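One protein chain omitted, others in place.
Order of writing sets the chain letters: A and B. Residues in each chain are counted from 1.
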Amino acid sequence: MSEKIKSYPGFRIKTADLREGKVPFEAWRPRVRYAWSAGIAMSRFLEELKNGRIIATYCNKCGRIMVPPRVFCEQCFKPVDGWKYVKDTGTINTYSVSFIAGDASRIKEPIIVAVIDIDGASPGMGILHKIGEINWKEVKFGMKVKAVWKPPEERVGSITDIKYFKPIREETL
Amino acid sequence: MSLEKITDPRRMRHWLGHMETDYRYTLGIAGERFLNEIKENARIMGARCKRCGVIYVPPKMYCEECFEKLEEWIDLGTRGEVYTYTIAYVDMDGNRLAEPVIYALITFGDAYGGLIHKLGEVKPEEVWIGMPVEAVFKPPQERKGSITDIKYFKPAQ
Partner (left out) sequence: MFGKKRVAIVGAGLTLFRRNLKETGKELAYEASKMALDAAGMELSDIQSVVMGTAPDAFDGVHMKGEYLADGAGARNKPYVRVYVGGGTGVFTPLAGWWHVASGQFDTCLVVCEEKMSSCFPHPAYAFTTIFDNILARPLGTTLIWIFALEMHRYMHKHNIKKEQIARVAVKNKRNALDHPCAQLAANITVEDVLNSEIMCWPVQRLDISPTSDGAAALVLASEDVAKKVTDNPVWIDGVGWCIDSTIWTNRDLYYPDYVEYAARMAYKMAGIKNPPKEIDLAEPYDPFDYKELHHMEGLLLCRKGEAPKLTEEGVTARDGDLPICPSGGLLGVGNPIAAAGAMKVCEVFWQLRGEAGKRQVPGDPRTGVAQAWGDLMQYGSVIVLRR
């Protein structure tokens, strides 16, 4: 068929023509606002962040200590057996350096983002966060990092109560 | 882990946000021609399927029944009749409107479909199903190629 078809449908228009109104359109801006409740596990997690601590939940059946915490073990499909504090240090599992913002516009200072496997949790239990106090070219896989917290009075119970994770240098070990 | 009766998530630990999106909807092949006829010629068009004879309003590019491409456009004039209507007393946020607004589905003869629009120059208690109505257009210089180029439909003489 492909080879027998002479022309394929579709009327191409240019983005500039749309922007300049040369192609008619109806415009709309959604007015919706959301308030996402954190839920059972995440509310406790955020409360602990406010205290400067990272908390996990664990499952006695599979033995996993899970971060971010959840109320049910998705592997064993049973309620978790309890809460457990883990460390605010970890290892860079993977990282990326972002030169763009959410709207795909360009930003001057790149943001280093990483999945950080948290110490004290089961292997591979990572969370997403930023990396700071280091040039992006010097970041390495497997690098040990530690959370840099906002001062207690500025914490609100958000993942951003941790400003970022910074490399653990020799002298701080 | 008890379940409380909370209806506003902002009373619990929460994160506020919104979706930062804007939209531009192209009118499409049939839609652009339909709205252009309203803008330029102040007339309401339908599109007729040469295979099943169905006239679609608003016009489509294709027949829903048989998938024939619709190429025959017909001037339906500016008059139709109220097929059904509703009277809105509150706005989208639930606030009381100063004046009620009448919304109607207006049909055009045997054409399939119709237009949703407002009724004007008529009191709610005077509207009836089957009432003949006529489109009131904005002045040509104010028309933009939008369904709102028709201000409303009013009772036809």
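FYI, a residue touches a chain if its C-beta (ideal position, glycine included) is under 8 Å from a C-beta of that chain, and two chains touch if they have at least 3 such contacts.
On a predicted model such as this, the values are computed, not experimentally measured, just so you know.
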| item | value |
| --- | --- |
| For the chain not depicted, the shown chains it touches | A, B |
| Touching the absent chain when the full complex is considered, from B:Y62, B:Y83, B:Y103 or B:F137 | B:Y62 |
| Chain A, residues in touch with the chain not shown (by the definition above) | 1-5, 8-15, 18, 23, 28, 30, 34, 36, 38-39, 42, 46, 66, 68, 70, 74, 93-105, 110-111, 113-115, 124-130, 136, 141, 158-160 |
| Contact footprint on chain B, counting only the chain that is left out | 15, 17, 19-32, 60-62, 64-67, 69 |
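We take it that only the chains that are shown with their structure count from here on.
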| item | value |
| --- | --- |
| Residues of chain B defined as touching chain A within the complex | 1, 8-10, 12-27, 29, 32, 35-36, 144-146 |
| Contacting residues of chain A [partner chain B, same complex] | 11, 13, 18, 23-30, 32-38, 40, 42-43, 46-47, 71, 102-103, 157-158 |
